[in-house]
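For this view, one protein chain was removed and the others were kept in their places.
Entry: chain A
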Amino acid sequence: MRRSTAAAVGTLTGAALILGVRLSVQPATVPVSSAAGGSSAEEPEIDAAGAEKTAEPEATATKKPAGKKTTAPEKNEEEEAGLKSGTYKGKAVQHTYGTVQVTIKISGGKITAADATFPKEGFSGTINPNAVKSLNASTLKKQSADVDAVSGATLTSGAYASSLQAALDKAA
C-alpha cells in the first residue's frame, strides 16, 4: 500500500503531463498543453481527476510514500509535514506513444517538482518528448549579491533613483 503511493502519484502525474491537463489545484509543476492534448481530447475527464489526486499531497498525508528512493532526504525537519522529503521515481508506464517514467520531488511535505522522462530508443514519435516541458517549483530567495545589473528594477525614471540599478551605477 505504502509502496505503491509514490508510483501511483507518479503514474497519474505522467498521464496528466502526457495529455496536457493542467494541475490546477496545486501546480507544483506546470505541464504544457502539448500538441498531443488535441488528439486525446476525448479523455480529459478521467485524467483531470488523476491530476486532482496528484495535486493534493495533503490528502495522503497519513501515508508516507516509500517508493523507490533515488536520493537521500534533504532535510529532516521537513518530513513532519507528511510526505517524506526526497526524490521518487514512478513506475515506468507503457503508453501507446512510448514508455514514460515520472519523477517527483517532495520537500516540506509537498510535491515541489515533477518531471517526465521518455526513452530515447523505441520512442514511437507520436509526440515529441520535448513538447512536455514544465517550469519547476523553486525557492523564492531573498539575497543581496554582487551583480553587474538588475532586471526588473524600474520602469520609470522617477523610480530609478531609489533602485538597486541606480546604486550600481553610482558605485561604478
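Annotations for the structure displayed:
Just so it is clear, a contact is a pair of C-beta atoms (placed from the backbone, for glycine too) under 8 Å apart; a residue touches a chain by one contact, two chains touch by 3 or more; residues count from 1.
Here is the rule we go by: contacts and distances are computed from a predicted model.
UniProt lists the omitted chain of the complex under the protein name "FAD:protein FMN transferase" (options: "Isoquinoline 1-oxidoreductase", "Sarcosine oxidase subunit delta", "FAD:protein FMN transferase" or "Formate dehydrogenase (Quinone-dependent) catalytic subunit").
In the full complex, chain A touches the hidden chain at residues 22, 27, 30-33, 130, 133-157, 159-160, 162-166, 168-169, 172.
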